[in-house]
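Pasting a structure below so you can have a look.
As you look at this complex, bear in mind that one protein chain is not there, while each of the others sits in place.
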């Protein structure tokens, strides 16, 4: 019982059993999983465009990254209207067009909230959901996306308006599904409740930060949603904005993102006491990675996927070598046994636990 | 608790608190408020086009007025199919096109009821709601409006048909929201009831006359609707068709609107005993305005906005100087304390009150 | 069209037509009407117990009054938990038991709101509706009432809770129908809306004050409810707490109710300028009554019933002679033509009118 409501690590048996079933299917090397309990099959690794597309990297590198990903079996590409002020969507759209990939072989997702300077151009009110998605589609030169996400909750708009508007853009053919990003379990449940009450379309998935050092929401709150209402997880930042690569082991190198002005908060985080404790744990985890014959980032990515509620992990690489390495995590997934998971838990020391009950 | 059901004047504390919160945000100088409890953020002052556009004023002046308003942060522009026989919409549309303002930065609203001479061209029947809105959009050269209003109730059409038709034009993408104009609280509640019963879209706001001498509906009936079903108010005639400008202090000047033939009723109203009493009160209110360092019209406009259920006040100026002065009311809003409101109440002597209960 | 939304006086033709139809049926001399659009047929005159039962009059007089009424064809007897602190219900119940009238020949109604000193013993919360009605039934020695009324609105209890609780007591067999008393049209519409939304039982009727000098609510707001959602009116105080009897023509006699301490407000009302103007109008109305060959109170009662939305008029007599006279109003109803109604209107000068529309 308990397991059905919390995170359930897969034992060796279930892994092999699932490999035999159609739950995991290899397609060009990358496993497929259902997006939540929807019927949509997404690659268990996806490519994000945050910071990179239209920003950190050139359009050529962007194209290389997408090509490597696509040819490795990745079908999920995620962006947002706010990324690089709309440029991420433009570049993504250009590449798709240029490469002539079949639209039906791709799962394209974008996110809405911050669309422009005017107050009517942001938030999750009906006007912005419709106008914002229309603009996103124009930038990407697409007729529709596969999933449109609410990029954050909007306490300023009634939930009924949000769910009605998401249902509207789906009914208009502008998107196939809708999801949430950085919403609390309660907010997602409220959206589901409103959808059921008014016979509207409920969300299929939540985008959430998830990595070694940020486990709580994905491991304690979201599994309940997955089991009860079928909402899955697309996780982001598997390497904790680069912290888990090990590159900050000896401070913050000048070339790294954390040395850039807008990432002052990241720099501070790394150099804090907590940050140094994390580096120590990463050192220990390196031995686990070595034991499995993989790199630390690969271990970190595969570790996210041991959680069956996680439909896909978004990678955010800025260069082809790094991306190729990260994609190699796919080979590690079958080695992610309950034993390894518990070894990782002991090193991290942050496994979320349920509270002891007493009879008040 | 009691407060939640009737008009609640804002005390100094709540004003400053709200200014600090994101309920009110300055955007080019004009505060934003939610349209009712919808997520749409409208400027607390809007520009109406009644009598002026296509009538009293030239197209050039119309463009000047819209430009001043837009550049002062006004995003709400209101018109109706019946204004100047459709010309108001044509002019409004031409200006928007010429100025190249982003559609998503504008909140355009129109109103339907009297669309033409044929009986099939008026009322709130399905045929006229669809045909009428389509014609309005053509005249304005727009794909959609943000709010379509039923310009008056239509006892001749079943409420179910009205709400179904409004829901239809919204689902067709011809409007984002719908509202009512000059409906009774009961009629609005009936529309809401029908929307809930058949899972249709309820109205978000009522357009109502509201000024010093017309308070009852907005202060006693509509607050209940706002708190119960989220229907807000867009108010019009803040200066009581010009009565509150003070220009009728010594009778009706020849150049004024009230001297025009179709405004015979206005002339009569001004010259009546009630009209003369009003002029005396306005004189007293001038002292309050002076104390706040503003003009009487500015006081009158800011006074409307002390009511939190009022989302926006439509201004109906016919010349740039007057409009600029009226827009100055924005500076007066923070000075509209409970103390000032009660001073105004004492002068007006028409504060609506609740009835004493006895145990029948 | 207009007529369907406002009060419609009956012309001579419709009277005779209706007399022929089954809308009015004589039963022992007292016409029957449907209670709102429900199927329940109530006598168009009913007997109230406010002030009198358990207060002003002895139990013997109470029995005489009920007997006269019942034998004149009155089937509707109204009381409330608050009347004389519960004594009115006890006396009513004792008389019914003693007289051995068939329960099925009676329409017994009571009203809930003020049930006791504790705060849990008042209001329209679920606890008090259930406990209060149970106590009322015990006092009356009845298994059920025919209509239970909410004696006033309760802004402190959600409408859903009120409607659910009223539906519950009906489903439990404690009442046949439910109604409202002194609710606004908006509140009744909200109750209807909630009933439709959650498939609960809507109210069938509103108890409202209605007489020559209090016309607004019953003539302008309630007809709309009657036509739209079938809510009828049971009116009370047809003689304006005795003002219309003419007994206050020359001031307030010592023996009258208005000379009693708790009715200080009534005394003041009578002696006010408004009160004196009313006496002048009543003098004029006496001539109309003479023309019809009836007394002024009979005219006043019959006048209430010219309004087809009024299902029944509650009489509140304190002695048999007065009651017999009042019941004589039944003979006057057929004489209440549109011509007479308009004559009365001219004398009263308070006919509510609709506002002129203009094309804003």
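Lettered A, B and C in written order, each chain numbered from 1.
Just so we're on the same page, a residue touches a chain if its C-beta (ideal position, glycine included) is under 8 Å from a C-beta of that chain, and two chains touch if they have at least 3 such contacts.
This is a predicted model, so every value here is computed, not measured.
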item: Residue of C:61, C:130 or C:347 in touch with the missing chain, whole complex considered; value: C:130
item: Among C:105, C:199 or C:250, the residue in touch with the chain that has been omitted; value: C:199
item: Selected residue (touches chain absent from view) among C:58, C:141 or C:171; value: C:171
item: On subunit C, residues whose C-beta touches the chain left out of the figure; value: 115-121, 123-128, 130-132, 135, 154, 156-158, 161-162, 164, 168, 171-172, 198-199
item: Chain not shown, touching residues in subunit A; value: 1-2, 4-5, 50, 80, 82, 113-114, 151-152, 155-156, 181-182, 185-186, 189-190, 192-193, 196-197, 209, 221, 224-225, 228, 236, 357, 359-360
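Throughout what follows, only the chains that are shown with their structure count from here on.
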item: Graph class of chain-chain contacts, one of line, ring, star, complete, other; value: line
item: Label of the chain whose CA centroid is most distant from the centroid of subunit C; value: A
item: Rotation, 0 to 180 degrees and nearest 5, that superposes subunit A on copy subunit B via CA atoms; value: 90
item: Where subunit B and subunit C are represented by their mean Cα positions, the distance between them in whole Å; value: 40
item: Geometric centre distance via CA averages, subunit B-subunit A, whole Å; value: 45
item: Mean-CA-position distance for subunit C and subunit A (Å); value: 66
